[in-house]
Each structure stands twice: as structure tokens, then as C-alpha cells.
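The structure under discussion is supplied below as C-alpha cells; questions concerning it will follow.
With one protein chain withheld, the remaining protein chains of the complex are depicted in position.
Presenting chain A:
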Amino acid sequence: MADTGEGKKEEVDYKRLHSFPLIRHTDMPEEMRVEAMELCVTACEKYATNNESAAKMIKEMMDKKFGSSWHVVIGEGFGFEITHEVKNLLYMFFGGSLAVCVWKCS
């Protein structure tokens, strides 16, 4: 019991430690990157339980700000191969277990 308790604590700890947004790969310009990252963080925190709505929010905001048409994938385990417009890709981790991929391709 204690062990599992400690294990849980550890999990929670590492999640806390690892919950900052970590950009894995991007080729966006500075301002766009910062804005997108903040938007993703906001969305994920707001819809912590529902990836779909979080993705919807991100996509719509990006469309409004930076033009159509954006694609957003949020999840904990997926592989992808995408074609994106140059300088319009953001792939980041958040919350210790979430991966967010945002790209533009019309």
C-alpha cells in the first residue's frame, strides 16, 4: 500500500515536474510560436478531459489568427506523417503525458 502510494506520489510528482510545455519540434517564427504554445496550453488546461474540444478550440483560434486551414491533433499515443506549410508547424508536449501537433496545410 505504501509502495503504491509512493508510486502514485511519484507519478503525480513527475507529472507536476514535467507539466511545463516542452516544444519538441517547430519551424514557426518567434511570435507565432509563442502565441501557439500559449494557446495550446490554455486549451489543454481548459478541456483537460476532452481532447476533441481542446483541439477544436486550438484549431479555430489558429484559423482566425493565422489563416486557414489548420489541423490539430492532441493525444497521448499516436504516430503521424504530415505535410505542412513551411514555417507553420508546432509539435510540443504538455502536462507530462499530452502531445499536441499543430500544423497548417490548405
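What we mean here is this: contacts are C-beta pairs under 8 Å (C-beta built on N, C-alpha and C of every residue); 3 or more make two chains touch, one makes a residue touch a chain; residues count from 1.
Note that contacts and distances are computed from a predicted model.
Remark: of the listed names "Phosphatidylinositol glycan anchor biosynthesis class U protein", "Dynein axonemal intermediate chain 1", "U3 small nucleolar RNA-associated protein 4 homolog isoform X2" or "3-isopropylmalate dehydratase large subunit, chloroplastic", the one matching the undisplayed chain in UniProt is "Dynein axonemal intermediate chain 1". Against the chain not displayed here, chain A makes contact via residues 14, 17-18, 20, 22, 24-25, 27, 75-86, 89, 91, 93, 96-99, 101, 103, 105-106.
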